[in-house]
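Heads up, one of the protein chains got dropped from this complex, but the rest are sitting where they should.
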Amino acid sequence: MKKIYYGAAYYPELWDMNIVEEDIPLMRDTGINTVRMGEFAWSRMEPREGEIDLSFFVKIIRKLKDNGIDTVFCTPTPTPPIWMSHNHPERMHVDQDGILMSHGARQHICTNNGYFRERVRIIVEAICKEIAPLDGVIAWQIDNEFKCHVAECYCSHCRVLWHEWLKKKYETIENLNRLWGADIWSEAYLDFDQVPQPLATPFMHNSSLSTSYKLFSRETTSEFAAMQAGIIHKYSKAPVTHNTMRSFAVDNSQLFSSLDFASFDDYPDCDNYHEMLFNYSIWRNVFDKPFWVMETSPSHNGCLDGRWMSKTHRPGYLAVEALAAVASGAEGFSHWLWRQQRAGCEQIHGSVISSWGKPTIGYEEVKKTKAVFNKIESIIADTVPVKGQAAVTYSDYASVFLSVENVGSPGYSQLSREIYDTFVAAGIRAEFLMEHVDPVSCKFLMTPYMPAIRDEYLQKAIRFVENGGIWLVGPMTGYRTCEHTVHTDAGLGRLDELAGVTTEIVFPSNGAEIVLSSMGMEAGAAYYTALFAPKTAESKGFVIDGIGKGLSFLTEHSLGKGKIVLLGAQPDGRRGRTMLQAIVKHYAQEAGIKESCKTSDGTVSIVRKNDSEKFIFFINMDGKGGKFFVEKGFVDAFTGNSISAGWNELAVYGFAVVKSCTPAIL
Amino acid sequence: MKKIYYGAAYYPELWDMNIVEEDIPLMRDTGINTVRMGEFAWSRMEPREGEIDLSFFVKIIRKLKDNGIDTVFCTPTPTPPIWMSHNHPERMHVDQDGILMSHGARQHICTNNGYFRERVRIIVEAICKEIAPLDGVIAWQIDNEFKCHVAECYCSHCRVLWHEWLKKKYETIENLNRLWGADIWSEAYLDFDQVPQPLATPFMHNSSLSTSYKLFSRETTSEFAAMQAGIIHKYSKAPVTHNTMRSFAVDNSQLFSSLDFASFDDYPDCDNYHEMLFNYSIWRNVFDKPFWVMETSPSHNGCLDGRWMSKTHRPGYLAVEALAAVASGAEGFSHWLWRQQRAGCEQIHGSVISSWGKPTIGYEEVKKTKAVFNKIESIIADTVPVKGQAAVTYSDYASVFLSVENVGSPGYSQLSREIYDTFVAAGIRAEFLMEHVDPVSCKFLMTPYMPAIRDEYLQKAIRFVENGGIWLVGPMTGYRTCEHTVHTDAGLGRLDELAGVTTEIVFPSNGAEIVLSSMGMEAGAAYYTALFAPKTAESKGFVIDGIGKGLSFLTEHSLGKGKIVLLGAQPDGRRGRTMLQAIVKHYAQEAGIKESCKTSDGTVSIVRKNDSEKFIFFINMDGKGGKFFVEKGFVDAFTGNSISAGWNELAVYGFAVVKSCTPAIL
Partner (left out) sequence: MKKIYYGAAYYPELWDMNIVEEDIPLMRDTGINTVRMGEFAWSRMEPREGEIDLSFFVKIIRKLKDNGIDTVFCTPTPTPPIWMSHNHPERMHVDQDGILMSHGARQHICTNNGYFRERVRIIVEAICKEIAPLDGVIAWQIDNEFKCHVAECYCSHCRVLWHEWLKKKYETIENLNRLWGADIWSEAYLDFDQVPQPLATPFMHNSSLSTSYKLFSRETTSEFAAMQAGIIHKYSKAPVTHNTMRSFAVDNSQLFSSLDFASFDDYPDCDNYHEMLFNYSIWRNVFDKPFWVMETSPSHNGCLDGRWMSKTHRPGYLAVEALAAVASGAEGFSHWLWRQQRAGCEQIHGSVISSWGKPTIGYEEVKKTKAVFNKIESIIADTVPVKGQAAVTYSDYASVFLSVENVGSPGYSQLSREIYDTFVAAGIRAEFLMEHVDPVSCKFLMTPYMPAIRDEYLQKAIRFVENGGIWLVGPMTGYRTCEHTVHTDAGLGRLDELAGVTTEIVFPSNGAEIVLSSMGMEAGAAYYTALFAPKTAESKGFVIDGIGKGLSFLTEHSLGKGKIVLLGAQPDGRRGRTMLQAIVKHYAQEAGIKESCKTSDGTVSIVRKNDSEKFIFFINMDGKGGKFFVEKGFVDAFTGNSISAGWNELAVYGFAVVKSCTPAIL
């Protein structure tokens, strides 16, 4: 990594040029060295169909570069201009209630619309021709936060594409009927044209239909991204990304397959700092290269709707949030936004400069952050993050299944966060790997909440096990086919055989009277539970009372050099969380993984290294001050003074970087 | 009753024939001797318009019969196939928000649509011709759970029928305007064609309009059922039923008038066992013949929406639930469903066999249930239930009024359940009689929550009183006309004179400061309260403080050999429940009704008899074990050993059947 890009979203198209002239010295004062631009500026670039003029942005990019500020340039496709939408209801996005979107806000046109796609091709190509050659354009962002406001579109053009997608996938309607079990409730179709979009119906749609429509929609979004990336790649060597988020209606594995690096947006308040750390553990693993925090607030979130206002960061927080990002592998850290919106619907949102040109709450925090970046930049440039050897699969495909059938759970996003918290509590550093990432460098892999396992993933996991890994499968994994039906061969399909068990019963266990016992602990079972009769497997957790008494919920089975551990139940409640931590820790340790560095709660450790040195960043994230523990042999990375072995103190939002050159510790 | 039909819903059309071959021995193993089939299989029976082929079902029915298993066959009308709905929006159900249903789920076509009705006639007649002659078809079910997912339809064809219905009922628009008080808010119509369906309007529609539309809708549903039953009756001697439920948007009195026996579906969890007992007390009284529990889960409820998942029954519960049903008068007890759905939206629902052919949680419970049936079958066959002499009217007509104007109450279904609970707490066995049932064999009749009393009902009640019955009228009865307006002659219309009172004031009493006093107790008043000045009546309950101080809320008045007791208030809260229990008990006892057998809480008694013997079934329903009290002279019905007079113990989910041959006790 060459340098730390510290940035902000910038909308010069909304301001007079004299304001831009004011902004640049303020940016220099704060130390911001990058801006992101263009993502909502389509009407400025092409005020009337075909009248494209990018000279304004060319001028701004040059002026910024003259002042040492680089640019991430974006395609403006989330906000098609009025000339595209006015009097064209057939182009508009239609939501699940069948409601047609009006012009306004963002994402109001269906991204699958043919005319829209054509105009996108034209504007993106025009941008590439003019902007790509400019000095200072270091990266590209496609669109902005795909599907952050909308999910699947139900317009009539999407219906046509849907039927084509189905025909391509299933070939004959008989196949579809059979695989979806569409004889149920006389749903069976005589022709692909008859398959409905899952709009309002008296009760629920068939799960296969609902899941397929979501997969179809995600695929078209990925394809739309690939189309844009394809154009940019023709004209530019700068890498392409998209600013995504866990909660959007996209498949990130698929989406990033045509892109070059990962970036994300998130806006947790300062008390929810683990949300940011969780994100770092996901996005640094999408590619084997640095990621960007493309948007986060310098102070607080906010828009016209007061329910979405967040509390303002405590002074001192921003710098450690950013430090943790960069230490974890971020190359860029960018704020939303530079100058407060004076109009629109996000006037309340935190910024660096107010609409009237004054430093805001965040201004000094940004300067503090820059000072931290300056202090650590050489260490960062010279090292790479040391990743954990425990992996957890993070799957947007699984997320679709749990959105169609949540079996009483709070949904994939929250469940995943709880798994992250479980690893933190267990003291094990976990990497969250998108489904396409091979866990080849890990020793322990957990696959929770994946109702349907695709064959490609299963093969990867089997290889992982055969090569010596421990694979913890569950909870709530494998009980559905990829068509979102129930297996008819065995309770968990192929998993039964692989894990050496017979799945006896699968049932909803919220509120059920059942006692699980494992790791010397007892707990109830939440959500949806599978219980096993071990065949060649060994049981490590039993039901000791209630439904399924005597059956197993946790089993081990050797395969090649490794082991498949099947976890059929989600241990419930406070006692359940402790049991799950114990299970995770037990198998991580069995796989040879050590605990992370010791710190007090609210303080975290992040490790980096180069060929000869190891650096540990200890950072107080909770604003209460904290402690960290080091063995002998570490020195302060800045002063070279040696650090006392044992516990050391950190100030409120303080941090320490310690270094070891001892090969043994390294 | 010849035998106990123990059954399950079966969907062979969803499985390969080899699975059917697997199922039959398993059914025999569990003891299931009946299946219900066909209700969702229209696309299997008629995959294309007019291509009807029922040979599959003929084959299955024969195969089952060969294995000793009878069939309840259903018409498949809740799930019209795609060839009927595709490209025919005018046939689809339209909900109260004006939203057109898409194909999928069930009940998506308007049951009043002409083309649909024609196709129903054709398929039902075809089914009758082929299926009716088969050995093994013991009964018919029409459709499935009418209006469980939808309520009134607002399609344009329904608008036409609505206008015809109004014209037939009111003859002239002037009549309608006058009876509805349609001059209010200038709603008055010039022609029947102008009367709207009660779709969105800025505030509420006229109560007469809303209520009439619901009555119209219920009438068309009943008529649809009668049309199907008429066809079946032409071809088959087997009796016809429909699997209804209290909460559906139907009028069960009306609906069952063309059918032959009652059946219902319900899915309470094991802690809510009183819900099942309440159902038995309703459905055994619709006809003077045994009823069926047509659907209940062997273990738990569930579908894609996790909010509708229920906890799984505790082991041991199922057998006593079923025992109580049969002792109460059920001839059939049938599970939903035999083999877990592999597709659709109810994969999570409890079943006897899993999708992969394994016994589920419920399997052993089903076997236990069968063992209980075997044990009691001869007693059941030889006796009939002894019904209580206290009756409560259960009226779906009243329910419509309370859905339009709930006066702050939780609605009819919940209020009725609370009345059931009141009788249980008072130790009085109550029969819940649909409005059409004559309480002729009872001594005490309660009519709660019936805002409008139809003349036919009133005449029946008057005859009941004149012949010596005690009629407890209220709470919340009689304050509206049958047009859902307020009486203009007297506060409770004809009731005032019949009960010998003047209704002085009627007002909403939730939160009002008012103290009722009766039966030596005091309480507030909930919902909607009528207060009386007795004329020829005698007051038995006064307002002693607050609004209406000095007026009566409970009065008695003799009529013929009996007595009308008017209850104008719903005593509120915990103290109110106790007061209402005391009132109910007082008048039941005055009518000469004795308390039920003594048991501990959570244990119930059900009485059966024949010409010479009386049997009492004591059943522990709460899974905590219990006690029952018997007088001298009872023997164990199975062993003939005498039972100690006094308290006897029951195990967890245990039961005892005791028998008396002493005429005095009988």
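Points worth noting:
By letter and in written order, the chains are A and B; residue numbering begins at 1 in each of them.
Everything that follows uses one rule, which is that a residue touches a chain if its C-beta (ideal position, glycine included) is under 8 Å from a C-beta of that chain, and two chains touch if they have at least 3 such contacts.
Because the structure is a prediction, the values reported are computed rather than measured.
Only one residue from B:206, B:312, B:347 or B:605 touches the chain missing from this view: B:206. Only one of the listed residues, B:407, B:433 or B:588, touches the absent chain: B:407. Touch with the chain that is not drawn comes from one residue among A:10, A:42 or A:634, which is A:42. Seen across the whole complex, the unshown chain contacts chain A at 11, 13-14, 40-44, 47-48, 76, 79-83, 86, 93, 95, 99-108, 149-150, 299-300, 302-307, 309-312, 314-315, 340-345, 347-348, 350, 354-358, 360-361.
Touching residues on chain B toward the chain that is not drawn are 97-98, 180-190, 193-194, 196-210, 404-409, 480, 483, 485-491, 502-513, 527-528, 546-548.
The criterion applied here is as follows: only the chains that are shown with their structure count from here on.
Taking each chain's centre as the mean of its C-alpha atoms, chain A lies 50 Å from chain B.
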